Structures are given as C-alpha cells and as structure tokens.
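Structure, as structure tokens:
Here's a slice of the assembly, chains where they normally sit.
To keep things simple, chains are lettered A, B and C as they appear, and every chain counts its residues starting from 1.
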Amino acid sequence: MAKAHENHREDVIGRANVEDTPELLSYYDDLEKYHTGALWTVANKIEPWEPKSQSVPVVWRYKDLREHVIRSVDLVTPEKAGRRVIYLNNPGRTDVAAAVGWIYAGLQVMNPGEVAGAHRHSASAIRFIMEGRGAYTVVDGHKMTLGGNDFVLTPNGTWHEHGVSAEGTTCLWQDGLDIPFVNAMEANFYEVHPDLNQAVGYAVDDMTKTWGNPGLTPSTGKWSHGYSPMFKYEWEPTYVALSKYAGCTEGSPFDGVMMDYVNPTTNGPVMRTMGASMQMLRAGEHTKAHRHTGSYLYHVAKGRGYSIINGKRYDWQERDIFCVPSWAWHEHVNLDDRGDACLFCLSDLPVMRALGLYREEAFADNNGHQPIL
Amino acid sequence: MAKAHENHREDVIGRANVEDTPELLSYYDDLEKYHTGALWTVANKIEPWEPKSQSVPVVWRYKDLREHVIRSVDLVTPEKAGRRVIYLNNPGRTDVAAAVGWIYAGLQVMNPGEVAGAHRHSASAIRFIMEGRGAYTVVDGHKMTLGGNDFVLTPNGTWHEHGVSAEGTTCLWQDGLDIPFVNAMEANFYEVHPDLNQAVGYAVDDMTKTWGNPGLTPSTGKWSHGYSPMFKYEWEPTYVALSKYAGCTEGSPFDGVMMDYVNPTTNGPVMRTMGASMQMLRAGEHTKAHRHTGSYLYHVAKGRGYSIINGKRYDWQERDIFCVPSWAWHEHVNLDDRGDACLFCLSDLPVMRALGLYREEAFADNNGHQPIL
Amino acid sequence: MAKAHENHREDVIGRANVEDTPELLSYYDDLEKYHTGALWTVANKIEPWEPKSQSVPVVWRYKDLREHVIRSVDLVTPEKAGRRVIYLNNPGRTDVAAAVGWIYAGLQVMNPGEVAGAHRHSASAIRFIMEGRGAYTVVDGHKMTLGGNDFVLTPNGTWHEHGVSAEGTTCLWQDGLDIPFVNAMEANFYEVHPDLNQAVGYAVDDMTKTWGNPGLTPSTGKWSHGYSPMFKYEWEPTYVALSKYAGCTEGSPFDGVMMDYVNPTTNGPVMRTMGASMQMLRAGEHTKAHRHTGSYLYHVAKGRGYSIINGKRYDWQERDIFCVPSWAWHEHVNLDDRGDACLFCLSDLPVMRALGLYREEAFADNNGHQPIL
C-alpha cells in the first residue's frame, strides 16, 4: 500500500485541488524514486497568496540584556570565545540564528585595552556603538574611532578587527551581519588574518574625512568596490542632518523624517546586502501604518515610545532593539511630547530592491491606524 | 540542573573553543529566556571556512521521467491540478521543493488545444521546450510561439499563461522558477487573472522581432523594467551565434564556447534573480574543472557526454537535466568526437553577482582534472 | 571720440535695450582695455530665442559626384594625398570643413590592392560602403570585410586602416567623422602608425561574430571602452531587422520604421560623439514634419523620394547624401508606391542627449505637413 504524501489543497479557481486516490498515492511513490514529485500536491504551499514571515516581532530590552552581556566578560576569555557576544535569537529563526529574516545581530562587550583578532568573511557587517569610550575598528588598514550611536561598516571581504583603547572604558555595541543570508546563498568564506592583527596604514578616520563631505568628492578619488568608502558614519552630523531636513520636509506619513545612510559614490546603500537608515519621530508624532517586504531591525538611538506591529503594542526606550518581519503592518509612536525620538534601522532592503522584490502597502482603514488586538 | 546546549568547538586560533561548564550551561539557560544565545557556541557553525551546499548532484534522466510526466495527463485534469507538472526534488532540498539551491524546476506536459489559466506572481520563470509542436506562451498580452530548445521568460509580476494550439502535438517542456528563493526572501505574492485568460494585444512574437536584432534597437523604444523585453530566445539563432563565436574564440577552459542570454537593453541577465546560458562543447572537448558559488541547473539541449561533479561521473544525453550545487568542482566532457554538444544552464548567478557573492576557483592539480572517486 | 561698438538691442521686456551714448561708448572703450565688455551690448546675440543653424540644407547627388571622386585616382597618388577623398563642404560651414553642424563627411575611392596607411586620432569615424567588392577595414588588429551598405566603426583612439583586396573591384564609400567637433573642443590628436600598417591578430570579422548576436553575449566577454565592440554592422541583418520590426510596429509618425545602431554592451550609441540609425519608409509613406536639435546627415541606402526641409523640397535617390541642420523642420516621402526606401543617418544625437541638449517639436499646423515655400 502506498504511503501518505503531503497534499495542500485549496478550493479556489486557479489553485490545485486534487484528492488523494490509491492510484495517485502509488504514482507519488513512483515519482519519489526519481527524486521528483507532483507539483499539484505542493503548489499551494510554495505559491502562497502573500508572504507569511517565519520571524516574529520581538523587543530585546537593554535593561534585561545589559547585565548578561557584561557577565560574559567574567565567564569567557576573548582567546577562547573569539568575541564575547550575546546574539539575538528570533523564536521563528533559531535554525539560522537570525534576529529577523536573514539578519544576524548581537550585543558585544569589550574592556579597555582589548582587541579582537582580525579576520574576514563573505558576510558583511555593521557595528553600532551603544556605550563606552575608546572603541575603534580597523578595516583594511583604516582605523576609525567610535562614539555613541556611531555606525561603522566592515564590508564583505575586508579584513577587520574591533578594539577598545587602553585609555577607554568598557564598551558595548550592537553587531549586525548578513551571515544567515550569505549562508543561505551558500557563499560564505572565512579567513583568520595571517598576522592575527593588521597594521594601520592611513591617517585615523581618513575614509570619513575623505569621502564624508557634503557635495564634494576627492578629485583624484576612485572607488569601484560594491560598498561605501565612507566606513564610519558619525552620530553628530547625522543628527544635524535630520534636524535640518526636518525643517524643510513634511516627512513620510509612515516613517517621520527619515534618511538613508548611503555610499557617497553611488547614493545607493552602504553595502549590497544590507542597508541602514536613521529616522526622527518628531515630538508626539504617531505615524500611519504600512507594510512592506524585507526584514527590519530597529535600534532606539534616542527617546522612548512604542510601535504597533501586526496589531500588538511593543514599548521601547533608548538602546532597546526590536524587529519588524517582512510584510508585517507597523506604525511608530514617539511618547515624548517635547523632544524627538530617533530609530536606527538595519535591513535587507538593498537586496529586495536590487532583485525587484520590494513591495509596500498602506493600511487603508481607520485613518491608517491598526486596531490594537 | 541546566539542560544541554549546542556548542560547536574548533581548536584553531581565531575560532571559538569554549568548553561547557555548569556555570556556562546555566548562563545559556538565562540567555534563552530573553530570546538570545552566546555567539561562541554557534560561531563556528554559522561562519564556516567555505560553503558546503545542502544540495547534492543529481541527473534526472529523460528516459526515466518522460513516461511519468505523460502519465499525469491521465491521472489529473488541468482544472484540478492547475498544471500537470512533475517537479525535480533535490534530496538535500526537499524542504523547499528545489532542484538545486533555491531554484525550482519541473517537467510539464500539455495536450493540443489546452491552455493553462493566466496568473502572476513575484517569482520569475523560464520555460524551455523539450518536444512537441504548437506550444505558445502569452506574457502581458504578447504571444510567443515556441519550438524545441526555445527559451521563454515569464518575469516577476507579469501575467502569463501557457498553451498548445489545437493544430499542435502533445508538448513537454521544462519550467524553471525562483520560487524557493522568493519564498525564502518572504516576498512571494500570487494572483489569478480576473478573466482567467488574457487577450493577445500585439503581433505574434513582437517582442523578439522588436528587441532581438543584433546591434539594433528600436529608435522610439523605451524599456525600464528589470527584465528583458526580448521574451523569447529561439534555438536556431542561438546555435548560429554559438557556431560563429566558436570560429573566433578559444573558448573558456572550463566551459567551452559559452554565451549568456541577455537583456538587450542592458547586456545584463535576462531577469534579476535568474540567468541563463547556452554552451557548446566542441567535438571531443573535455573541459578543466573549476568551482564557483551559485546554483546551476543544466539541460542537455544537444548531444551526449558526462560531467564530473565533486569527483563523481554523471553521464547525460539529450533532454537530461542535471545540477551542480554551489562550490562543487565540475568539468564537462562531450563524448561525440565528430559533433558538438550543447548545454542550456539556468542559475542564480545574477543574484550572486549583484550582491557581490560570486567567487570562483580553478582546480589546481592534475592538469585541472579531478580524480574520479 | 569713442569708437563704435556692437550693440544688439531688442524692445522686449526682459531683453537688453540700451541706447549708445557718448559716455557709454567711452565706457566700452575702457572695458576693452581689460579684455572685457558690457554684457547688455551682446546679450541678445548670445542668448537667442531659439537656435538658428549656420548650416544650410544640401543634397549631394551621387550622379554629380561619382565621376569627380573617381577622377581623383588619376590626379593624385595615395602616397601624396594620404587618402583620395572628396569632402562635403556645407556652404554655411566652410570655415570648419563640415557637411553639417560639426560633422565631416567625404566620399573616398580606392582601387583593388590598395591600402591606406594606418593611423589614429581623437576623432571618431564611420565608413559606409557605396559600391565595389573587396573593401576591408582593420581596427586595432581586427579585420572586417565590407559590402554595400555595410557600416563600420573606427572609434576615437583606435589604430585603423582601409583597403581593397587585390581580388576586389574599385570601391567607393562615405566617410563620416566628428573632426570639426573634436577640433572645436580643442582635443584632437593625430598619430601615424609606427609600422605604417598593422598586423591582423584575430579571425576575420571576429568582433561582429562575437558581439553581434541577438540577445546573446560572450560569457567571458568584458568590454569597457566608450564605443561598441561590434565594429561592423552588415546591411543584410539590418534590413531583415527593419522588415521584422515593421511587421509589429506602427512606426514613428516622423520617421517611419526606424532603428538605432547600438553598442550591444550598453544599448546606447555606437560611439560617444556620433550615432547612426537606419530607417525604412514604407511604400508610399509620407511622414509628418518635426524638428529637433542636433545635426543629421542622411545617406540614401535604398529607393528614391524627397524630403521637405524648412519648407523646401529636396529630391533624392539611392546613394545621394543630404543634411538636416539643427532645429530645421523636416519630413520624408518615399516616392515608390510598391517598395520601401531606406535612409542611413549619421548624427551627433549622442552628444545632444548626453549633455541634456536634445529637444524636439512636432509641426502643429496643416495636419503636420509643411507648406512648400
């Protein structure tokens, strides 16, 4: 007797709806022998009407996590652990260790005078500073000094290492990588630097000083890599930019006053597989709801408020991290009536756009606001 | 007592190597409560030294499959099944119904006078004709007539339907789609055409007649979609092109005389998520081995021979389909000493290239040839 | 007493209208001493309401010119003359030896067995074959054989030479270059090949065989020059393309069935400073009038008819050459009621487009047809 086979039926015109019969089950057995199957048994499963994300919305609260991150300093040595990092493990994505979608994120801690070994990999990374003084990163010989809310790139294929100067304090930061995505694409390579650490070969912060100037580019500069030469984006000019822009835009109904971090040589995303933005929610602002494809990881850079994601309220304050899965409805609220709130967002939007997979929709009812479930 | 946690240790400098202790296991329990984990327990797993594909090499032989495909005509009606398709189910990718990597493929059969209902989806598709006369495809109102080894596009978001004219014969063809990839990106949408079938609004084969001319483009033509306007690529001019090119190139040591199907408005891939090529192995040609990232599905358009994939020989002849997983060593042999063999190849190379994830390596030893295991 | 100065007055609001006074004339004298002038005296001249071309419409009739071109063979040797060419000298552009605008054109003759010396220059050139068998051109070591209505490129900076094989017949062709433009831009360099003639280093016609295939590109091909790698565009596939395209387009009201010759790697113009197109006027077709910026030189590849340019009729037949200056009204008529007529057109349209200077206007009155003056 033929064994059972999966069969996803829908009673809708244009969709597969074939009942199992002994003859068909036997046929399915035959197909299996040749590493094949009958499409109509799985068509409705693999061609859904719309995306249903495997990720779930989560808020990772800094007040919960901070002590656990710091505890790791006592529990493991850098030599044995490589890096002391607590990673964010979305309940729907534990199989790939992702925070949301195909994006990995972690909280890392480092003491003054420490430096991690240099390595490189096909995965691309960003680092967003949360607290402490003296953090720095070296990328292909370029050293960058880092302060709170600064954002640094360590792109695909670049040698990189993170450290904290001996004069600094204990530093914590968020890492963000496309490791799950690059693994899924079966394209991840990893190398340890032959000297374990790299020599610094340029003036400190040279890439930002050279490429991070408004409307100006070095006359003799050439850049042909697929990522931004402006390796570091500092918080202070970012906040100034948002404030200036806020003075001459109505903003987006869904996102307030929002700017994308860009590769200055292309005005495109900072890296090909991950993009980042910073958005300002003005005092008391409550945005309208929309949804779009792509996976989004928010880091509260300033202020406090809440987001409603698929009809549920998630409160957040400075340093909290939360995610919005693909095609989830979401809207944001700044709970401060006097000051602004700022959200840093890391996403795979560049992938969605480059491949023609981006799509968005506004919430039509209730003046654009979701009912809270 | 703390429960067990996964822990991937490597005794290599620069890699994580932390032994479990009761204190650490208890710490891991704590982390889990907050949807987090310790990176050093999984770092070596998620940052492999090089890709190890989940897909395995397979040859799907037409002589095995043809009768089973045709049998489906008697077993299910088009109304209930949607389409009578046997899909290729790679043993390592049955969870996502993929032939290799994130690529779906199937063999479809249709009788004269039949036509499938029109629909559209975010997934992109190609169709490669195997046998029969009278097949046609309609894409956004453009009708294309199809013969053996013709290759047609039904890109992301286009209304499309396949049929066989009443004057034709039973037709079989290969479908290829990026359904698994678009699902993985959580960006797949599906719609049935409101009229179930579309009206043809243009001269037959107009897109190929308009856009498929060497070194000439319509003066008033504009095209801004992310896919080729030349929806159909015919076998005859393709074979002529390969033959001409063969007369003035040494060819690639790894691939013989190889041409990519391109979007004539960009010279880039026919679609953003999938590309296609046709390569000619000259009489008796035995290529050298190399490996690269990306997933590749070959269809033998002409001739017979074998490929060595990761040290194992896989024989093939006309109409067979076989796959080469990411980073697998492979080389090809034409067993005909007098005539050429031609391989059609569908792949996700455009994704790998667009995202900076393409990498290749030549087989260094043994004059470039793998020892057969 | 102050001398006279030019002064272009217009009695229109927003335009300069300053009368000469003794004080102003004296002021103008002062300004001249410092290599300056008063803008209001010349503003209306240098800021015209719309372009007024210096070129005039001309038809160069082959029946008039052919004997004179051939006569040059007896009059001068290739050694002394370099090339035996009669150039087209627009009455409004004799200062720069241009046929129209900034485009040079000439008719060249060569006997069997002759070959011109190899040279290169910053100017770009095309060659369009008019009569004879055995013509060939070598560009950077690539040899191309040429027949009637074939069109070949010798781009900016490439070594090139023209010849006729000993087995051929006397050949005549049209040259077209951007010499006047490159001179005006003060960027023209000229070099004689150190060996006087170049070695052929590739299979004959390899560039067209490699790059001139519809919807196919060599997989290992790379091309980064600013001009097309498809050095030769043959008449036969061009005519086939126009015929196919004619079957599925209404055509342009102004130009009939028109295709642009393109660089297959960009779908843009064949060279950065000059473009070319071929248009088919269907049996009895009379197009509507329009005008646009840019300078256009037509060569009648097939058929007979006339064009109305700025209200005057200019009759033409096969092998005649005529020009349409910038912003001149023009419409074309095919006088054959049974067969088509084909016009090859060389222009500086790529310059106008690249620099944002292209503009066009349809003739609004009289159902789109100019009254003949």
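Basically, contacts are C-beta pairs under 8 Å (C-beta built on N, C-alpha and C of every residue); 3 or more make two chains touch, one makes a residue touch a chain.
Keep in mind that what you see is a predicted model, and the values were worked out from it rather than measured.
The complex is a homo-oligomer: every protein chain shares one sequence, and counting across the whole structure file gives 4 copies, of which 3 are shown.
Rule of thumb we're sticking to: only the chains that are shown with their structure count from here on.
Taken together, the touching pairs link the chains end to end in a line with two free ends. Comparing the residue numbers each copy contributes, subunit B and subunit C share more than half of them at their mutual interface.
A rotation of 180° superposes the C-alpha trace of subunit A on that of subunit B, rounded to the nearest 5.
Here the spacing of subunit A and subunit C, counted between their Cα centres, is 53 Å.
Our note on geometry: subunit A versus subunit B, Cα centroid distance of 28 Å, whole angstroms. Of all residues in subunit C, none touches two or more other chains.
The residues of subunit B lying in touch with subunit C in their complex are 202-203, 205-206, 209-220, 228, 230, 233, 237-238, 240-241, 244-245, 247-249, 252, 255, 258-262, 264-267, 277-279. Considering their complex, residues 12-18, 23-24, 27, 30-32, 34-40, 42-43, 46-54, 58, 60, 64-65, 68, 71-72, 75-76, 80-91, 96-97, 101-102, 104, 106, 117, 119, 121-123, 156-157, 179-180, 182-190, 192-193, 196, 226-227, 272-273, 293-295, 325-327, 348, 351-352, 354-359 of subunit B touch subunit A.
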